[in-house]
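Data block below; observations after.
Every protein chain of the complex appears in place save one, which is left out.
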Amino acid sequence: MSDVLLSIRNVQKFYGRLAAVGGVSLDIRDNEFFALLGASGSGKTTLLRMLAGFETPTSGAILLDGQDVSAVPPNHRPVNLMFQSYALFPHMTVAQNIAYGLEMDRMPRSEIRTRVDEMLEVIQLSHLSGRKPEQLSGGQRQRVALARALVKRPRVLLLDEPLGALDKKLRGEMQLELKRIQDEFGITFIVVTHDQEEALVMADRVAILKDGLLLQCGTPHEIYEHPESRFAADFIGVMNFLPVRVQGGRLVAENGNVFKGALPNGLGEGDEAVVAVRPERLRLGASDGDNSLTGRVAATAYHGLDLQLHLDTPNSPGPVLVRLTADAAEGRVYREGEEVTVGWSARDTRVFPA
Amino acid sequence: MADRSTRRLMLVILSAVFAFLYIPISVLVALSFNEGGLPTAWTGFSTKWYGELIANKDIMGAALNTLIVALASTLIATVLGSLLAVGVEIRRRKGRFLETVIFAPMIIPDIVLAIALLSFFSMLDVTLGLNTIIVSHVVFNLAFVCAVVRARLKTFDWTIVEASTDLGASTITTLRRVVLPVLMPAVIAGALLAFTLSVDEFIIAFFTAGAGRDSITLPMQIFAMIRFGVTPEINALATIVMTVSVVALALSQRLNSGKLAGQ
Partner (left out) sequence: MADRKPLYLMSPALAWLTAFMVVPCLLVLALAFFRRGIYGGIEYTFTFETIALVFDPLYASIFLKSAVIAGLAGLIASVIGYAAAYAIASMPARHQPMLLFFAVLPFWSNYLVRTYAWIVLLNREGLITAIARGLGYDGELPRLLYTESAVVVGLVYNYLPFVILACYAPLSRLNPEIAEASRDLGGSAWTTFRRITLPMTAPGIATGFVFVFVLSIGNFVTPALLGGGQFQMIGNLVYAQFLTANDWPFGAALSMVLIAIMMGLLTLQTFVTERASGARARET
């Protein structure tokens, strides 16, 4: 189960003197649902295109089943790509689109038909097999694109922002659908996305890229709970940041508040740092926590399951976000300007260099 | 703006302009079916002038020449022009010089291109004839084919080329099964346009045809006949030529607007 299928070894890609990918190493396991997460310009798409074969690494190697495939052209790689724009052939029907890749493999006609029919079942579009792409909705096109890439049973399926063009509701459904299909086919999926929520929901493991470099790679839980950098902490989920300074091994805010938390390596006496804590880790009252701060309610937002408070505090330039479960809020009404104290434990505190 | 009097004025303008555009050619078409052949009196419907056309060896010979020139130059221009269009659009950086060379045949006055080619051919001692007309017609035809195909390529989704490669197709297979079918309506539209332009083209053919009767094209024949005055035969011939070009170009336009695409 945990065999390495795809190994990216110190891959670099330069365009002229510009590094789009600057030395990334990753091991992706067989049958894994893997996400490459990053903002635009992070190098995630370039990396994906190198895996597909449309770009050749400037240096480094890409190993598939232990074989270096970095120089193998895309049409000879057992890797298929689901394009962000879907790139469906406009002059072919749904069935013809799906059959195309199998025809390239010179598969017998009867077998192609069986495989295409099977695939149409999977994506639940059997009734639309004769339609042209322009006659389909966005969600249907997305599924055809998936089917077309998947029907070849590649070793690795690459998906470039697969849900980017869908509306929010459909996106939620398709996240689960993609997971189901990946499970059913047992094929390694590598998804490129800029949407951290999407990555967390779908992927077994997530790699965060920034400026062509790998920042962190781990399970969604690891990345959410133990971000290794301020960027990762900020990029994933919502995080409160409180500026402090290291004084005598303690974290002291400008107003004198002292916070407890494990100091990372490399932070020395007098350095500026930030204390990070997730909104849902904050509890009302200072009593049960190692850390606390006091602020005035600037705004409240009711979300059904939880109540969010925006607190103006001297500890942070922007408001501190507190997310109280409905139970914790106990139906209390918070007025603007009301003073509130919140606390949290040192275990839930992360500290990063400023 | 949408008040009544303005609206009425607009309708008057439109009617006047359409009358100006259509009365002359309508008269021509009507007269070609007039038995007496004269504009002064309608003596009854007849197709006899069309019959006389067919019997006229000069006209039939010229029509055959025109067909040869148009087919040959269209064929060459369609291949060269389509390849040129794909090449130009693949290239990321486009030089201004390249654009000028491609556009030039469409904007150079016919007469200048005509004398340039005449000088060129006679300087090289090439015998003038149908072959030189064909070569010359390819010059502007390929520019028009290129323009039509390029217009289609502007909205062409290049990722389908990558998708085809990703699914295992070679470059040739991708061209044959993906690029060409998608571009086909535009290529045919360009070919129809080129064919019509070639059928109608007079000035360049006139200069590059040489002296012999063997290389007279239909427009040259019409020009010669018109100079002798109005005859019912020319009316009939003009009607046919007009119908051919209008039908071919309407078809080309339709293909190009994508209404027939994907069928």
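Each chain gets a letter, A and B, in the order it is written, and its residues are counted from 1.
Just so it is clear, a contact is a pair of C-beta atoms (placed from the backbone, for glycine too) under 8 Å apart; a residue touches a chain by one contact, two chains touch by 3 or more.
Note that this is a predicted model, so its numbers are computed, not measured.
> Give me the visible chains that the unshown chain touches, in label order.
Within the full complex, the chain left out of view touches B.
> Residues on subunit B that touch the omitted chain in the whole complex?
These residues of subunit B touch the chain that is not shown: 1-2, 6-7, 10-11, 13-14, 17-18, 20-25, 27-28, 31, 38-40, 79-81, 83-84, 86-88, 90-91, 101-102, 104-105, 107-113, 115-120, 123, 135-136, 138-139, 142-143, 146, 196, 199-200, 202-203, 207, 219, 222-223, 226-227, 229-230, 234-235, 238, 241-242, 245-246, 249-250, 253.
Going forward, only the chains that are shown with their structure count from here on.
> What whole-number Å value describes the gap between the mean CA coordinates of subunit A and subunit B?
56
> Show which residues of subunit B lie in contact with subunit A when the two form their complex.
157, 159-160, 162-170, 173, 177-178, 181-182, 262
> If we count contacts the way the header does, which residues on subunit A are in touch with subunit B in the complex?
Interface residues on subunit A, with respect to subunit B: 52-54, 73-76, 80-81, 83-85, 87-91, 100-101, 104-105, 132, 134, 148-149, 152.
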